[in-house]
Structures are given as structure tokens and as C-alpha cells.
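Some notes on the structure that comes next.
Note that this complex is displayed minus one protein chain, with the remaining chains in position.
So that you can tell them apart, the chains are marked A, B and C in the order they are listed, and the count of residues begins at 1 in each.
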């Protein structure tokens, strides 16, 4: 099961999901009403590297992070 | 007599000259062999304001400064 | 070097330590940028969450870029609460000449604002309120939206 972390202000506990790629994650999340406001503004990292495409394979040991808009300093 | 100061590396003592404008100063300086190397690269201030024209009247109480190329910091 | 501190940064301690560390390294320009929390909009301060793995990778990539120009970067940032009139962020460029340094401090701070995985909250009446309006989506944001 890949582990999904919701960073910063999303304020949601990590979940584990059984997916083969990010497209499947998108389908699962589409049913989550509470996540809707975040999905449009969050970037996605796979094992701490930002990804730009849904055609990314996901292994059971992978960590996926959702990163909302940032404002350091 | 206007007072002429030679700033920074010129290393020349101030002089007093009897002139009515900067054109007259230019004529006096043209005869000074030691100043030749400086005149082409020096800016000129009248009473601590840089001037750009020789058509500037000079009063006996005035101070004229020659400023060689700068490098602060 | 990247350092994270709990709460406000001790500006004097950090700047003095950095200066002592680098003064014999023959850099000609040392340019710190010090961010201070402003008292505005009725806040008592700011608070920060940081995702350290991506912050460290981002910083290391910048450090390599700086090294290619003979320069070096230093950065300190707060985690947690930072009251008004204290500092939450210091970055610094060291460079042989001024021009590279002045360009790098600008580009580094601007990219920090756009790319560093840090989340800011206003502290209002003891609550943490996400500073959503001042925040910028990271590159690739929206990938999972339908």
C-alpha cells in the first residue's frame, strides 16, 4: 500500500491506498468531498520529488505527498 | 581668490586663483604639466556640487574641487 | 548550510556566527536578507510548517548553482510560532564579487517564495489561520483535480 501524506494546512491524517499509478489516486480522491477544495491547488510529490504527470507508476513502498500553496519567510 | 582643492590621490596642496569662471581655470591648468594626467579623468565640483559646464561663474569665496575616478567599498 | 529553528530566529547570534565562519574564506561580499514579522492586520505573529525533505533538496540544488559561480548560500528558517517584530527567515549569499552576489540574493529569495515547501499561518487570538491568499501554488499544482 502506498502512503499518502497531506502536508501543511490540509490537516488530514495520512492514508494508505492500493494503487498502481497516480491516475488511480485521482479517481479515489474524486469521491472525497473534503479534499475537493485542495486538489486544484495542491502539487504532488512522489518520494519527495514533485511530479507533473499522472502517468507515473506507484509502488507499494512509495510515499506520495500533497503540497498546498506555499509562503515561506 | 577662489580656492582649488585636489582630492584623493592627486596629492597636491590646495591653491588660490583669481578667476571669474571655469574657462579661466582651464587655461591656467593647461600650463601645469603635473596636472595633465589628471584633468582628463577628474570631475569638478563648485562648492561641493558637481558641475558639467565651463560657463559657470566663480566668486572669490568659492571652493572648487577636482575629483579623480572613485572606487568605494 | 540550511538550519531550522523552533520559534523566532536569534538574528544577532546567527549573523555573527555566519560572519565569523566565513570572514577568512576570501569572499568579498556577504549579503544577508533578514525577514522580520510585521505587526499588521491585527496578527500577533506568524506560524510555520515545513516539509524538510523537499526543502533540503531545493536548497541543495541552489547551493550547487551558487557554487558554479564561486558563491555560497546560507539559510535559517523558523518552525512553529514567531511573534511580531522577530525574525522568521534569514538567507545570505557569499560571493567573490558584488554583482554575482546581488543577483543571487534576489533570485534565491524570489525562488524561495515560489518553491520552498513552507506553510504560513497568521496567529490571531491564539488561532493558526492559513495565509491562503498570500500563498503560491507549487509548480504542477492541480494534478489530481478533476
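One rule holds in what follows: a residue touches a chain if its C-beta (ideal position, glycine included) is under 8 Å from a C-beta of that chain, and two chains touch if they have at least 3 such contacts.
Quick caveat, the model's predicted, so the values are computed rather than measured.
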Task: Left-out chain, listing which of the shown chains it touches - done: B, C
TODO: Write down which of C:2, C:57, C:102 or C:136 is the residue touching the left-out chain.
DONE: C:102
TODO: Please give every residue of subunit C in contact with the chain that is not shown.
DONE: 11-12, 15-16, 19, 23-24, 26-40, 85-86, 96, 98, 101-102, 105-106, 109-110, 113
Task: Interface with the unshown chain - residue positions in subunit B - done: 7-9, 22, 25-26, 29-30, 39-45, 48-54, 65-73
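One rule holds in what follows: only the chains that are shown with their structure count from here on.
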Open item on the list: Please tell me the distance, in whole Å, between the geometric centres of subunit A and subunit C computed from their C-alpha atoms.
Closed with: 25
TODO: Indicate the whole-number Å distance between the mean C-alpha point of subunit B and the mean C-alpha point of subunit C.
DONE: 49
Task: subunit A and subunit B: spacing of chain centres that average the CA atoms, whole Å - done: 72
- [ ] For subunit C, write out the residues touching at least two other chains, lowest number first.
- [x] none
- [ ] Name the residues of subunit B that each touch 2 or more other chains.
- [x] none
